[in-house]
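Selected chains from the complex are presented in situ; the others are not included.
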Amino acid sequence: MDEQERPLSLVLFSGTDDKLSAAAVLTVGAAVMGRPVNIFLQYYALRAFRAGKVHADHALAWEATDAVAPDIRAHPGQHWSELLKQAKEVGEVNIQACALSMDMFHLRPADLDPLVDGVEGVAAFMASASDGQVVFI
Amino acid sequence: MDEQERPLSLVLFSGTDDKLSAAAVLTVGAAVMGRPVNIFLQYYALRAFRAGKVHADHALAWEATDAVAPDIRAHPGQHWSELLKQAKEVGEVNIQACALSMDMFHLRPADLDPLVDGVEGVAAFMASASDGQVVFI
């Protein structure tokens, strides 16, 4: 397998806008290089992908002091959901909700934003990670 | 080496119950697939593995608002320590305490839960990670 084709697999746990943006930027970078990207949504990140909640304010990491937060919020970059949409258009990006977290928060597939492609268990996610990189955010 | 046999190496830094659960679920998923799993306990995660402390309340990530925390705590899934025990029964799971963190918190091996297999330095951990995946949680 060509190394450029190894998947990049992201476990998204945190649901703050800064970490979701960092994840979306990594996704775009990998998709542009022709690498498949698998995203697995757990806990707080899953909640950020609920239908109607994607564009809500998901706060920033607790490190974002009053001295820093305005610069982050004022940055004219695109919203992480837009970056993920574009990554899906140019590459092979698959976004799955963690079945355990779905159960934990009493969510059904219809409760999720259309960006989410499905629901799967951790074994399926680990199998799709194959010999690529796994990153926990 | 068959890609399924590449180790999954987890550096556990955070010691909250939600992140430890996420780590334990990844461990089970990899162990069931026949992959060796190496866990390296640092900082707050190491403290959660002290003898007699495993089942204490280790709090949740700061993102767990009052609207979310009850669902997480009420979820009937098994405790992360039970998941790790099972993963050890079905697969090859090795849990090592970081020597630097042991020193930092004045801990001796006898202060740790029996789930922990030993104490090692970062060089030994990186060597065991070999060509597998390294995940920081």
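Each chain gets a letter, A and B, in the order it is written, and its residues are counted from 1.
Going forward, a contact is a pair of C-beta atoms (placed from the backbone, for glycine too) under 8 Å apart; a residue touches a chain by one contact, two chains touch by 3 or more.
Fair warning: this is a prediction, and the values are worked out from it, not measured in the lab.
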Seminar exercise, completed: With 2 of the identical chains in place, the whole complex in this file holds a copy count of 3
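One rule holds in what follows: only the chains that are shown with their structure count from here on.
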Exercise. Between chain A and chain B, what is the gap in Å from one C-alpha centre to the other?
Worked result: 23
Exercise. Can you list the residues on chain A that touch chain B in the complex?
Worked result: 11, 13-16, 42-44, 47, 59, 62, 100, 103-106, 121-123, 125-127, 129-131, 133-136
Exercise. Which positions of chain B touch chain A when the two form their complex?
Worked result: 3, 6, 8, 18-19, 22, 25-26, 28-30, 32-33, 35, 61-64, 68, 71-72, 75, 77, 133, 135-137
